[in-house]
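Only a single protein chain was left out; the remaining protein chains are all shown in position.
Our next item is subunit A:
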Amino acid sequence: MTSTQAVDEIVRSEYEHGFVTEIESDTLPPGLDEGVVRAISARKGEPEFMTEWRLKAYRHWLTMPTPHWAAVHYPPIDYQAISYFSAPKRPEDAPKSLDEIDPALLETYEKLGIPIEEQKALAGIAVDAVFDSVSVATTFRESLAEAGVIFCAISEAVHDHPELIQKYLGSVVPHTDNYYAGLNAAVFSDGTFVYVPEGVRCPMELSTYFRINARNTGQFERTLIIAERGSYVSYLEGCTAPQRDENQLHAAVVELIAMDDAEIKYSTVQNWYPGDERGRGGIYNFVTKRGDCRGARSKISWTQVETGSAITWKYPSCILRGDDSVGEFYSVAVTKGRQQADTGTKMIHLGRNTRSTIVSKGISAGEGQQTYRGLVRISQRAAGARNHTQCDSLLIGDRCSANTIPYIEVKHPSANLEHEATTSKISEDQLFYCRSRGLTAEDAVSMIVNGFCKEVFNELPMEFAVEAQKLLSISLEGAVG
């Protein structure tokens, strides 16, 4: 087999997690207007302030143009063709324990290799599984409550902790921020809320698995994590989705807030349906993720492994407001087939002696297109700010592409910035070399790719790192044979 054939084979390997679970959904008809926004709010039984908040966002969204600057291509999205709410039926008597959960749903998790029961036991992870839009399983909440940690669906937080929601929701990513953030604010369905009180080190890694499962339903997650003074929390987010025909818009918003001496570690492994060989039917992943290092000496660290979606448009960012605060971004992004990704980060240095690190590893195979887009901004009062950026691209085959677009704005003379970028290729020579030492082409590719990503995997929590490596191998299976 020639390596080109081999490359083609891996690239063609079908999405493993492609299956649809049959569950009756309570879905709003497609379309969006004020009535729909009110209906969403009403179905979730939200208080007045929340309905108003959504409507304000919706009215602003109507005035915003769709963004076109990212290096991705897709037909115009018809926002009136999307259904904005889908919840598993019987939302008012939501399950209290695993026994009450629809067996078909549990089966889905089994297929994905993430049985909730085992996970509870094995990893000590509290799992707040998001199935479509409403959280259906929340575990370990009691032991978290003992530590004073609030870990719940954001729709619950709206009811149970309205003061926190009113204070923090939209304070990092306002609805005016960008088109998709505006849309999300108007129609967000559910998501995760985490509150870690002062001085508390969250006793376990928090984890939510997302899964998009109803046809033609936009998924608008909203995540809000607040770490009070001197606290620590590590949050893991992982996603898979069933195979489907229509393109699906996913416009999530994630807001992180770290007070003085607090630390938030946010890790993502994303494996949404990327579309078929010709790029049909994949997820559009237009996400706004931003962390606010509000307090002095606070730290926010983003780690992401992105292998799915037809189009990814995502820039997990840090606003380094507090003096001596630290922002980190570690990323592995894989594009193959017709996948497109425009991803990177923004590090906004506002405080003194703020530091940021960016390590971005892009892997492109097949006809994958990938752009790293990063902004490092040092403001006028950010004396002594430092940034180190490293962007590496790895190409597999000769039909893919990778671009690196760094933006750097420095307004303080004491700033210290370093930027390194490389582009390399898995060559036939490398493959042959490995094979002539007894390794199969697949092992060889996996080895080369994992070597390339090592710095990022090192940042992931252990169990996630293993999963990420596996995912990467699966993603590139047959990609280089």
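Here is the rule we go by: a residue touches a chain if its C-beta (ideal position, glycine included) is under 8 Å from a C-beta of that chain, and two chains touch if they have at least 3 such contacts; residues count from 1.
Here, contacts and distances are computed from a predicted model.
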*Protein name (UniProt record) of the chain left out of view, among "Simple sugar transport system permease protein", "1,2-phenylacetyl-CoA epoxidase subunit A", "Fe-S cluster assembly ATPase SufC" or "Phenylalanine--tRNA ligase beta subunit"*: "Fe-S cluster assembly ATPase SufC"
*Hey, which of A:Val254, A:Ile283 or A:Cys434 is the one touching the hidden chain?*
A:Cys434
*Name every residue on subunit A in touch with the hidden partner chain.*
1-3, 424, 427-430, 432-441, 443, 447-448, 451-452, 454
